[in-house]
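Complex shown without one protein chain; remaining protein chains in place.
== chain A ==
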Amino acid sequence: MKTLEFLIQRLVKAVIVVLGVVILNFLLIQLAPGDPASVLAGEAGAGDEQFIAQLRAQFGLDQPVYVQLWSYLQNILSGDLGYSYRNQVPVAQLIMERLPATLLLTGSAFIFSLILGVVLGVLAAYKRGSFGDSLIMTGALIFYATPLFWVALMAVLVFSIHLDLLPPFDMETIGANYTGWARVVDIAHHLVLPTVTLGLFFTAVYTRLTRASMLEVMNLDFVKTARAKGVPKGRIIRRHVLRNAILPVFTFASVQAGQLVGGAVLTETVFAWPGIGRLMFDALMQRDYPVLLGVFLVTAIVVVLVNLVTDLLYRFVDPRIETAR
């Protein structure tokens, strides 16, 4: 009952937050120099006053800002994200076309980094001070500090060009027309490099967090008690230490989950992954406001929802936490 009340309260807040984000984004975008009409005219390699005026009128840019904002809000509330200036396609359609690719990539990276990070962190803590520990922590530090795009380029250089093991870009083999399992295998093959690239940073974060948190818990009295009782070491690590040490990792995982939609622009660009991050970036460069606002909206909704789910899940991860904080 308490949970339900909490949920309703949070949902109302979420709606207000999302609306606030929409309004703020709309106004911020107006600050960028240049509007879609001038960009389109620039790209066309020609254009006279009439051309630009036609475009502005077509996009409704000749209206005052508050009128534009009001009609945008009305459209949003009725579920219409508008029309892309540039592509002449409904924004919702553009986003829905791209969203699965991004979710597949970021989702895979999420699972990859979470599992690998926790496993490596536990190993490092378990073998604290050993060569293995140093190796893992050095690796974690390197990937924590290296820019993503460099890792991506090097991965392509090594695994695609020199070793020829993995495809360097695209989401699937274009023109091959695979279906069924062949297609799944093909996509999985293409997924390896971008997933690893995108996931390495968070893997490093999880590794360091898990290890530090594990070491802290391992020094607590109840662990000593368990050890004194003669509980096997593996069991202590799994049941007693990890369970208590996972909270910071969980918190950080929720941060990563919040980036599921908007966090892969660079990776998508390097690997020609047809996802939403690139849609956003292109829209920004082309001042395609409806698309940009649409992507922001979807991103904001995902962040808000993930936060909500995280707060609910805290109860299960650590029952000591009260939900109604």
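Rule of thumb we're sticking to: a contact is a pair of C-beta atoms (placed from the backbone, for glycine too) under 8 Å apart; a residue touches a chain by one contact, two chains touch by 3 or more; residues count from 1.
What we mean here is this: contacts and distances are computed from a predicted model.
Comparing "Chemotaxis phosphatase CheX", "Cytochrome d ubiquinol oxidase subunit II", "Peptide/nickel transport system substrate-binding protein" or "CoA transferase subunit A" against the UniProt entry of the hidden chain yields the protein name "Peptide/nickel transport system substrate-binding protein". Of the options A:Gly107, A:Gly139, A:Pro248 or A:Pro274, the residue whose C-beta touches the omitted chain is A:Pro274.
Note on the undisplayed chain: of the listed residues A:Thr106, A:Gln286 or A:Thr299, the one touching it is A:Gln286. Checked against the full complex, the candidates A:Pro64, A:Gly79, A:Gly129 or A:Gly175 give a single residue touching the omitted chain, namely A:Gly175. Checked against the hidden chain, the listed residues A:Val89, A:Leu165 or A:Val185 yield one contact partner: A:Val89. One chain of the complex is left out; on chain A, the residues touching it are 32-36, 38-54, 58, 86-89, 94, 97-98, 101, 153, 156, 160-161, 168-171, 174-175, 268-272, 274-275, 278-279, 282, 285-287.
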